[in-house]
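What follows is one structure encoded as structure tokens, with my remarks underneath.
All protein chains but one are shown in place.
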Amino acid sequence: MTYDTTLAWTRRGVLAAALAAGIALPGAAFAQQKAVTIALTADAVILDPHAANELSGNIMFYHFYDPLVQRTADLKFEPGLAESWQVVDDTTWVFKLRKGVKFHNGDELKASDVVFTVERLKKALMASLVANIASARAIDDYTVEFKTPKPYAVLHMALAEILIVNEKYAKSVGDEQMGLKPMGTGPYKLAEWVKEDRIALDAFADHWRGKPKIDKVTFKPITNPATRTASLLTGGVDVIQDLSVRDVASVQANNNFKVITRPSLLNLVIAIDTRDKSPTIDLPVNPMKDRRVREAIVRSINVDAIRTVVMNGFATPSDQYVPSSHLGYVPGLDFRKEYPFDLEKARALMKEAGFEKGFTMTLDTTNNRYVNDGAIAQALAGMLSRIGITLNLNLMPRSNFFGYIRVPSDKSSFIMSGWDTPSGDAGNMYSVLMYSRNKKQGYGQANRGAYSNAAFDEWIDKADATADMAKRNEFLQEATKIAVKDIPMIPIHYEQDIYAAKNGVTVVPRMDKFIWAYEMDVK
Amino acid sequence: MFGYLIKRLIQMIVVLWVVSVLVFAMMSFTGDPTYMMVPLDATEEQIAQARRLLGLDESHLVQYWRFLLNVLQGDFGRSFVFRQPALQLILERLPATLEIVFLAMVIALVVAIPLGVYAGANPGRPLSRAVMAGSLVGISLPGFWVGMVLIFVFAVRFQFFPSSGRGPTTELFGLRVSFTSWEGFRHLILPAITLSIGTLAILMRIIRAEMMEVMKQDYIKFARAKGAAQKGVLFKHGLKNALIPLVTVFGLMLGDLIAFATLTETIFAWPGIGKLLVDSIYRGDRPVIVVYLMFVAFMFVVVNFVVDVLYALIDPRIKIK
Partner (left out) sequence: MTALAQRFLASELFHNYRRNASAIIGSLIVLFFAGMITIGPWVVAQDPYDVAQLELLDSFKPPVWLEGGSPQYWLGTDGQGRDVLASIVYGSRISLFIGLTAMIGSCLIGTTLGLLAGFYGGRLDSVIMRIADIQLSFPSVLTALFLMSAFGTGVEKVLIALISVGWVVYARTVRGSTLRETQKEYIQAARVSGLPNAKIILRHVLPNVLTPLIVVATIQVGTFVLIEASLSFLGVGVPITKPSLGLLIKNGFDVLFSGLWWISVFPGLFIMLIVFGINLLGDFLRDELNPRLK
């Protein structure tokens, strides 16, 4: 069904192009067209890169727009719209723009567009993206100077998430149209967006990296996982995002298709309340203030069973709070080796801490926000019951969840949620999630367990005070060691991204999950 | 007539106003949608800024007042998620919903009228009993479950029909419709059948009851005594009088279909207003929910008004007051 649609659409597009050019060579043109249809789990809601932060939208943004610094599929950082940069002093960076970069409307990219982008973002919903930029200034048409409020060694990495818009266009069409008709320097132009049905893209021939290999890309939102699989198998689409784990075996068995997996960056973590008194625990003192109780909880959780049974094997137990690709990761340190699953030891620790009889508390988490979150919560309840902890489950849709658990988290004791750090730097996660609350502006704003350790904070302060990446890495590693010892949070696992594609389609799974047609090809 | 119109209009405005008040009051119970929009590491300042951008920074009362003022100028607010006029989002998706609703209505009428008339005219016959039993089963079925069974049998097992989504659309009088092509129509069939089940069952019972009532009337008895052929009596006199009351249930029928379209559209991933409502509920997108409910209320009031007028036209005994 979808295949027909795509084909019909492609033909019409070609025909229109041929008519416009005044030539009648539809057959020949058609033979050269490369087209691919990709099924996503959801439609994008808005195509303005400064107004939303959800996966389907993010995937679209990087087709239409480019950042100054580009993030590769493996989370390496390389020049994008900026061809080079240098750190002038602790808080000043200068970026040289590529010359001759064209927007879809033919305008050339200028430094003023970059400055405008930063200004626009400061007033936008996604203002947090520019939180580490004090100001941007155009030195000449191709040079931009950024000032950071404090030394910030990873500014270039943060810039990978800032997509540059065209000043003139944005000002002339207004915010509403920016959400509907994106226009950037990216490798693809928007051809048509039929909401909840398809987003069709055309290759942008004048793209600065060179013309994309695939001429037409169509994204189709197909919410139901089994329907997605069926669409792939029946030829309706060429690539699907999030292949259901139940369908992996059957797709793999089919010679015409391939399954591609990649561990994602999303770490499922449980925040433990460390306050004196915990909201859902009916005891005069919060047992989890005692590190031994926290360790007992960790040891009672069989992460491997969750992986094999609940996740059908498609998860990677997390060894630390951030993946090995990140600044701050300590090679060789493994949460699972420090605290292996051991009920005997866990019970002994509970006894030692004086909570042999256990206690009752509530786990707050989402339902259908993370892969199998509800099932994981139920599994956790079963596991904790073995050491006497009765875990009540409070599963919420995400529309309620994030408001419910937000700091000061005064209704929660035990919160499971995902944390995703595409910036490639543990500092972001640590400063937001584990730095003491209310100590410093912009720190600890999501520290849901109210963890507070002066030594930990100090390492973060040091890391944030240096403009030297190697040093930053070292300081963050120290912080990691403290956190693994203190257990303010329990890392469970990284979800695994699973794609499936028709043979002959090259798919590059990206660590940040942002499917990018520019990296793909069709045989 | 004019007085009636004015009365109806005032009634409608009151209903819409009450709906808007209720929706605003209820939605203030739900969590602050801002937290869903901002990144998890947003600082208080950034959250405050987002709240300002979404128009959520003021008290609920002020928000409501501002909403009312805007409505008077024809602006029904913007979706938090899409950042577009909520009314436009609904109007964009309306044709898809109307498509399945109308097809479901046609299916329901085409099946229910002959069966209902037959069962009413011939009570006690085995087929009539079967019709009644069938209609009772139809009322007892969860409609969404029927949809799932249809998907499983006709889309997954035998692959006669597509399992979900809407087919290719074409522009017709400025509306995007999908029933014009065979491929598009194929996508319509299962959702429309699913949606029609409940209405069909209820219609069948109403028509049967009306028909039984009519058959007791003197003129039918008289015609029968005169020796008019059974069929002629049924269709000439009985049917016409049995169907008039159907006009009155049209409004209720439409209401039910629109309401159950939320479920049907969710199952079939049908991009109509029902799915938009359900998605908006998940996303906490209050402006869309408010406008959806006001829009549906408006539609009901208009339809019921038209029904009243039609009824008076068809049946001269009824006076509009």
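First chain written, first letter: the chains are A and B, and each begins at residue 1.
Just so it is clear, a residue touches a chain if its C-beta (ideal position, glycine included) is under 8 Å from a C-beta of that chain, and two chains touch if they have at least 3 such contacts.
Note that the structure is predicted; figures quoted are calculated from it, not measured.
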| item | value |
| --- | --- |
| Of B:91, B:111 or B:148, the residue in touch with the unshown chain | B:148 |
| Of B:38, B:190, B:267 or B:291, the residue in touch with the unshown chain | B:267 |
| Chain not shown: contacting residue from A:241, A:400, A:473 or A:496 | A:400 |
| Given A:234, A:385 or A:503, the one touching the chain that is not displayed | A:385 |
| Subunit A residues touching the omitted chain (full complex) | 224-227, 229-230, 244, 246-247, 305, 309-310, 367-368, 374-375, 378-379, 381-382, 385, 393, 395-397, 400 |
| Sites on subunit B contacted by the missing partner chain, in the whole complex | 15, 18-19, 23, 26-27, 29-30, 133, 136-137, 139-145, 148-149, 151-152, 156, 163, 209, 255-256, 258-260, 262-263, 266-267, 277-278, 281-282, 289, 293, 296-297, 300-301, 304 |
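The criterion applied here is as follows: only the chains that are shown with their structure count from here on.
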| item | value |
| --- | --- |
| Subunit A and subunit B, separation of their C-alpha mean positions in angstrom | 39 |
| Residue ranges of subunit A touching subunit B (in the complex, touch as defined) | 1-2, 4-5, 8, 45-46, 48, 51-53, 123-128, 131, 175-176, 179-180, 194-197, 222-224, 227, 230, 397-404, 406, 417, 419, 428, 432, 441-442, 445-446 |
| Interfacial residue positions of subunit B with respect to subunit A in the complex | 30-44, 46, 49-50, 53-54, 81-84, 92-93, 156, 162-169, 176, 183, 186-187, 269, 271, 275, 281-284 |
